[in-house]
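All remarks here apply to the structure that follows.
Moving on, here comes subunit A:
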Amino acid sequence: MTVTILTVDDSRTMRDMLRMALVDAGFRVVQAEDGLHGLDVLRGEKPQVVITDINMPRMDGFGFIEAVRQDAQYRAIPILVLTTESDDEKKLRARRAGATGWIVKPFDPAKLIAAVRRVAA
Partner candidate 1 sequence: MIEKSLNPQSREAEFVAFRAGSLEFCINIMSVREIRGWTPATAIPRAPSYIRGVINLRGVVLPIVDLGVRLGLPGTEPTARHVIIVAQVGERAAGLLVDSVSDILSVEDTSIQPTPDVASQLARMFVRGVIAMDGRMISVITMDNVLPAGMDLEAA
Partner candidate 2 sequence: MDPMAEIRLTFFQECEEQLTALENGLLSMQEGDSDSETVNAVFRAVHSIKGGAGAFKLNALVNFAHIFETALDRVRSGELVPDVDAMKLFLRAADALADLVSASRDGGVEVTAPYVAIEEEFNALIGGGGAAAEEDEFANLAFQPIITAFDEPPPPPAQNVFTIRLRPLRELFAKANEPLALFRELARLGTLTSICDIKNLPFLDTFEPEDSYLSWELRLETDSQRAAVKEVFDFVEGDCDLAIELAQSATAPPPPEMDITAILRKVREEAPAIAAAAAAAAPPPEADAAPKAVKAAVQPTIRVDLDRVDRLINLVGELVINQAMLTQRVLHSSHVRDREVTSSLEELERLTREIQESVMAIRAQPVRPLFQRMSRIVREVADATSKDVRLRTEGEATEVDKTVVELLADPLTHMIRNAVDHGLEGPEQRVAAGKAPEGTVKLAAAHRSGRVIIEVSDDGQGINRPRVLQKAIANGLVPPDAQLSDSEIDNLLFLPGFSTASTVSNISGRGVGMDVVKRSIQALGGRISIASAPGKGSTFTLSLPLTLAVLDGIVVTVDEQVFVIPLTAIVETVKHEPSRIHHLGDHSFVLRVRDVLVPLIDVGAELGVRGPTSDLRSGVAILIETANGTRSALLVDNIQDQRQVVIKSLETNYMRVDGIAAATILGDGRVAMILDVDALVGPRHHDWVAAETPLAKAS
């Protein structure tokens, strides 16, 4: 069964790059543009893993992760956060909000896939 990954990022460029790396590795990818949209797609597609950016309009990454962790049905879904290297406090905040792990931007496709594998049950 193909693993479905939901990518949430307001940057089209980033969504395209994530899609390319993930599809190449054999994953199925669904996308959303911000946290609110992400919640919609999450409920519709029920992915196995979520990758989300932090800075987004309408609902940012923190809000999204918290909303997911509070939802009885989806709280156990692994969520990886896209962070920039120097963003330690963001990383911490994301973890406290319930993020499973992180991927550093700009990302190396190999590391992206390794991170996904580490959390996909």
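By our rule, a contact is a pair of C-beta atoms (placed from the backbone, for glycine too) under 8 Å apart; a residue touches a chain by one contact, two chains touch by 3 or more; residues count from 1.
Regarding selection, all candidates are chains of the complex that A comes from, given by their letters.
The structure displayed is predicted, hence computed values, not measured ones.
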Candidate touching subunit A in this complex, from 1 or 2: 2
Which of the residues in subunit A come into contact with candidate 2 in the complex? 10-14, 16-17, 20, 36, 55-59, 62-63, 66-67, 69-70, 75-79, 84, 86, 88-89, 92-93, 95-102, 105-107, 114-115, 117-121
